[in-house]
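Excluded from the complex is one protein chain; the other protein chains are retained at their positions.
Each chain carries a letter (A, B and C) given by its place in the written order, and its residues are counted from 1.
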Amino acid sequence: MDISVDLGGLRLKNPIMSASGTFGYGLEFSPYGDLQKLGAIVVKGLSLHPRSGNPTPRITETPCGMLNAIGLQNVGVEKFLAQKLPFLPADETPVVANLYAQGAEEFVELAAILGDAPRVGALEVNISCPNVRCGGVQFGQDPEAAASVTREVRRASPDKPLIIKLSPNVTDIRVIARAVRDAGADVISLINTLGGMAVDIHSRKPRLANIVGGLSGPAVKPVALKMVYEVCSEVDIPVIGLGGICNARDVLEFIMVGAHAVQVGTANFMRPDLIFDLVDELPGLLAELGAESLEDFRGSLETQ
Amino acid sequence: MDISVDLGGLRLKNPIMSASGTFGYGLEFSPYGDLQKLGAIVVKGLSLHPRSGNPTPRITETPCGMLNAIGLQNVGVEKFLAQKLPFLPADETPVVANLYAQGAEEFVELAAILGDAPRVGALEVNISCPNVRCGGVQFGQDPEAAASVTREVRRASPDKPLIIKLSPNVTDIRVIARAVRDAGADVISLINTLGGMAVDIHSRKPRLANIVGGLSGPAVKPVALKMVYEVCSEVDIPVIGLGGICNARDVLEFIMVGAHAVQVGTANFMRPDLIFDLVDELPGLLAELGAESLEDFRGSLETQ
Amino acid sequence: MHKSTQTKSRSCDRVRLLGLDFAANPDFVHLYLEPPSWDYTPGQFVMLRPEKWGQDPVWPRPFSICEKTREYVRIFMQVVGRGTSLLSSAAPDSEINMWGPLGRGFRLSPEKRYLILAGGMGIAPFIGLCKEHPYPGKLSLIFGHRMDRSCYPFDELPGEMQRQNMRQTNQEDMEHFGRVLREQISRFASRGEILACGPMPFLQVVQKHVLEAGASAQLSVETRMACGVGACLGCVVETRSQGLVQSCVQGPVFDAGELVL
Partner (left out) sequence: MHKSTQTKSRSCDRVRLLGLDFAANPDFVHLYLEPPSWDYTPGQFVMLRPEKWGQDPVWPRPFSICEKTREYVRIFMQVVGRGTSLLSSAAPDSEINMWGPLGRGFRLSPEKRYLILAGGMGIAPFIGLCKEHPYPGKLSLIFGHRMDRSCYPFDELPGEMQRQNMRQTNQEDMEHFGRVLREQISRFASRGEILACGPMPFLQVVQKHVLEAGASAQLSVETRMACGVGACLGCVVETRSQGLVQSCVQGPVFDAGELVL
């Protein structure tokens, strides 16, 4: 069963990628499965300089989901290149760097560094993180800002496949998708987390020190699926679908509405070997459904 | 324990209202509890003429939630006034009519009829239903359209308290809230359902005949709570919070972020006497939390 | 019949699961629940939602009242998904919210002859009906099923009844079963009334033959239900006289001529 995919020039042996921020730098999961099995590894969001993130508590559980306000804690791009990337099986499984910056200039600088890094297979630009005050969400919520960041990053890194990751916290996702496609994105990934909040009536405090955070997990899957469907129907570049994926059936739901590949996020917390099992289960499930290949199944939703 | 509230002139003995579309015309629940216990009953969305709604399937279960695309099936305003309203205990428990129309003119006509109806305590205007193609969601997603519907309905029904119900499917809920407040809304209620979708990989069909639908239930509570918090911080009129409320703790979460009252929706399906239990449990829980009244607790979230 | 044909009252009760009884195949299970004080009509159903489900799954699950005695309410259930799987592994003594009896059951008169057509789990509502009927000799049953007969409570039915069970394991069986249905329906048409319950394709076949034969029949339909009380409008079916109506309130039993299947 051929389940390989081509993501704007990035070739994956299967469509299962890890979602940024939920799979560490990949190495955290090596005791639980063979990293080389995965289609690609998307690492935790990287910034130009190390960031210590938001104060704690930063995570809280919600019905069928969770909220996080990590605030992009990361080791910084240099330490990543020196201390993490060399240990990943990047020849077998492309490593996708997820970029986070507070402004266009920083994005450009970061893209230039990572665009030149030999073992980085593609760049994914996070224009949608709701957990940092300046930058972040604004880019992802305004089509012009989204387009302009896309153009700048494209220019700074002309060679690597460029994935733009969209925020679901918008009135019409298609408008943003068109804007970044026109600005030069090779691939679109969505969704990032939905804005959310949780409070504790006993302490009368927010459950996150940051007050608000981003919702992820099975709870958001219906929202994600609708937006992925809308974007796939709107633009002609490959789309990576994510949001609440927990099993092989979920994977194929996203493929069926038109996604080329998927990312697994919060489900990595449910069980650290879950993502590896998905890779194993996918061909069998496709066969069971009568598909001849992943591509054969893609976009096969019948809306009569 | 005083748990009464004043909603822009509409006096409720307690803050627990039913959410439109999840409590029928109220009478469906009378075998399971005393309707007079409730703060208010919001009935199924009413249109000028009877509507038969969307084709089936119209509902599907999702993780900690559900999608619906009922499409505003209802008996129409006349039959409601003649055959349903007379049997509701409207003197004890205000009945709130939920209005749905496809255009401003229809809204005005409907508001005029219901504005004159003696046993109707308030109007709630649904500018946010994602399940009907023309009208509906557009009003709720554009601040100017939302303001203009609000103004028209206000003019057509100058006396009854006017509640405008907002859609969460927007980039910035505060902009819409300000627009409808400025246009004359007495009260804002939110959230209506989040746009969502579910598919069946075996039949390769959408799980709803309408393809997309509205997500509700516990899954959306974090999203609802954030938006209610934002709107309460933005406008000075009373806010009714809803989205995923299942128990008395959930009720107080919404009150703590600033809501005056709440509506219980999908949870009515979990157990038909659940809403009545909430009314019983609320005073005890407030006392346990050291509050002297509902008002004392309202907005008591500490964000330091 | 010793049961009144009118529902006396309805309530939502938190009842204890008294016990589970598995058939030959563990996907078929009988649930015994503490009985509330209401009375029911065969064909009516209850909604079940264990306390332990927390907030997932959100919906309760509808089940025909298979039988009700002083000691228990009994549900006959097939495990088909998450809800039924959770129910089949519920701990004895655990608490389950149950509301009912819901909807309209079969309208029965003790003097009439009935031909009962049950497809698979569609046998559930007929267990109590047949066992409590004062003159079981007036009842005959054709039971079509796919799994082994030992999965179903077929043998419990009163011996005075005419009972026929037919297993379908392939296309040929299905066609044969279809012919038998047509034959029996047309033969019975003038002698009494037909009661049917089963999956949608089965009901469609029954309806077709019933209408052709000009027989009188009541069909019990299954639809996706979120509330069971007429509020969510998710369970609607199309009827000839009233358009879309809630099958949880106006059904699940309808006159065959009324339904647009």
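Convention: a contact is a pair of C-beta atoms (placed from the backbone, for glycine too) under 8 Å apart; a residue touches a chain by one contact, two chains touch by 3 or more.
For clarity, every value in this text was computed on a predicted model and none was experimentally measured.
Engineer: Could you tell me which of the visible chains the hidden chain touches?
Structural biologist: Contacts of the unshown chain, counting the full complex: A, B, C.
Engineer: Determine which one of A:7, A:97, A:227 or A:246 touches the chain that has been left out.
Structural biologist: A:246
Engineer: Pick from A:218, A:243 or A:258: which residue touches the chain that isn't shown?
Structural biologist: A:218
Engineer: Just checking the interface: what residues of chain C touch the absent partner chain?
Structural biologist: Interface with the chain not displayed, on the chain C side: 52, 54-56, 82, 86, 89, 91.
Engineer: Pick out the residues on chain A that sit against the missing chain.
Structural biologist: 21-24, 28-29, 31-32, 44, 52-53, 56-61, 63-66, 68, 70, 73, 217-218, 246, 266, 268-273
Engineer: Tell me, which residues in chain B touch the chain that this view leaves out?
Structural biologist: Its contact residues with the unshown chain are 63-64.
Methods note: only the chains that are shown with their structure count from here on.
Engineer: I'd like to verify one number: the distance from the centre of chain A to the centre of chain C, where each centre is the average of its C-alpha atoms, in whole angstrom.
Structural biologist: Roughly 47 Å, centre to centre.
Engineer: Whole-Å distance, chain B centre to chain C centre, using C-alpha means?
Structural biologist: Once rounded, the distance between the two centres reads 35 Å.
Engineer: How many Å are there between the centre of chain A and the centre of chain B, using C-alpha atoms for each centre?
Structural biologist: Computed from C-alpha means, the inter-chain centre distance equals 34 Å.
Engineer: Could you check chain C for residues that touch two or more other chains and list them?
Structural biologist: Each of 55-56 in chain C touches at least two other chains.
Engineer: Could you list the positions in chain A whose residues touch two or more of the other chains?
Structural biologist: 63-64
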